[in-house]
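Supplied in structure tokens, the structure appears directly below.
Omission of a single protein chain aside, the complex is shown with its protein chains in their original locations.
Coming up: chain A.
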Amino acid sequence: MSYCVSTKRMNEILKALQKDYKIYAPVRFEKRGRYSDTDLIRYAEINSIEDVVYDEKSHFSPKEVIYPITQALFYFTEDEYRESKVDDKKILIFARSCDINGFRRLDTIFLKNGGTEDIYYKRLREKVKFILMECKESWDSCFCVSMGSNKTDNYSLAVRFDGDNILVEVKDHEFINLFANEREVEFTPEFVTSNLTKVNIPEIDSQELLEKIYNLDMWESYNSRCISCGACSAVCITCSCFNTLDIIYSENGRVGERRRVQTSCMHEDFTTMAGGWSFRKTAGERMRFRTLHKIYDYKLRFKEEHMCVGCGRCEERCPKLISFSSTINRLYDEVEKLKKGEVSRTREQASSTEEGK
């Protein structure tokens, strides 16, 4: 069933929902953006429907709602661990198709990988229902269609912002009564079916090819360009890696907490071990790892889908303007060349010319 709801009435409905739900949506933080006089749009709890920024892409993804940047796992005293607690309230998230599909990737890691469930993720995840925000059109950097994440039917409500009115499709019976007095309309959300940006995913079908890909000198070009800041992962709906960290409260050295903090495979110390040995030492090697994880080995492991959902946030957030879609396409071209047996410069060749200089 679908309805046409005025902004005023929608706010009353949100108020009613807030008794049981915390409601999150992309929200504008004025002048908090990357450059002076720019705003930051990120997920936060909303109080009215006017808070929702629906006509711009959010800079950060909604993953933080259930996978916070930093999160207490336990509190401890001298000899006891106590699990941290969460709010009893349920959670509603205004999200776009790509992000809703992105949550499925997080589910795979946190709830399925290794056959165990992460309770910190699960206890918030099972409270979540989605309000799909229709995308009127796609933004420049989006490539959701190439990644097959432009559509979803995993939502309870779907909304289209239409001047002073909001069109709402109600799929979930839990919410039907809230809309009982509204004007019924024909509305089902539409999905974008083409993006300006398109990617070709290379088909990597043998170990020999993979080894050649590892040695491509395209990765070296990121050594000087990428500054290993990890901003691309911070904004990615599908990046899930974390460090654990113990903290002592300074007022009382006897109690403290174990936290987990999001991290990135792009950080220099991500693989550093005792003795200082690390496995991916250069920015290029880390770029290769991230790229292949997003469009090759995640799918190899879990079969269903690639990890990247093509939201394009990583390239918009990158301080060095590194475009992930271009990286994928560049890799595709290199792989095509390799498949045709054309010679491509490898790492060894690149370094021997360096030495030859």
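Here, a residue touches a chain if its C-beta (ideal position, glycine included) is under 8 Å from a C-beta of that chain, and two chains touch if they have at least 3 such contacts; residues count from 1.
By definition in this document, contacts and distances are computed from a predicted model.
S.K.: Quick one: find the hidden chain's UniProt protein name among "Putative Zn-dependent protease", "Anaerobic sulfite reductase subunit AsrB", "Hydrogenase" or "Electron transfer flavoprotein subunit beta".
M.R.: Listed in its UniProt record, the absent chain's protein name reads "Anaerobic sulfite reductase subunit AsrB".
S.K.: Pick out which of A:120, A:155, A:219 or A:324 touches the chain that's been left out of the picture.
M.R.: Going through A:120, A:155, A:219 or A:324 one by one, A:120 is the residue touching the chain not shown.
S.K.: Just to verify: which one of A:140, A:153, A:190 or A:246 makes contact with the chain not shown?
M.R.: A:246
S.K.: Out of A:9, A:160 or A:293, which touches the unshown chain?
M.R.: Per the contact definition at the top, the residue touching the missing chain is A:293.
S.K.: Tell me, which residues in chain A touch the chain that this view leaves out?
M.R.: Within chain A, the residues touching the omitted chain are 73-74, 76-79, 81, 83, 109-110, 113-114, 116-120, 122-123, 207, 210-211, 214, 240-248, 253, 255-256, 258, 260, 265, 270-275, 277, 279-280, 285, 289, 292-293, 297-298, 300-301.
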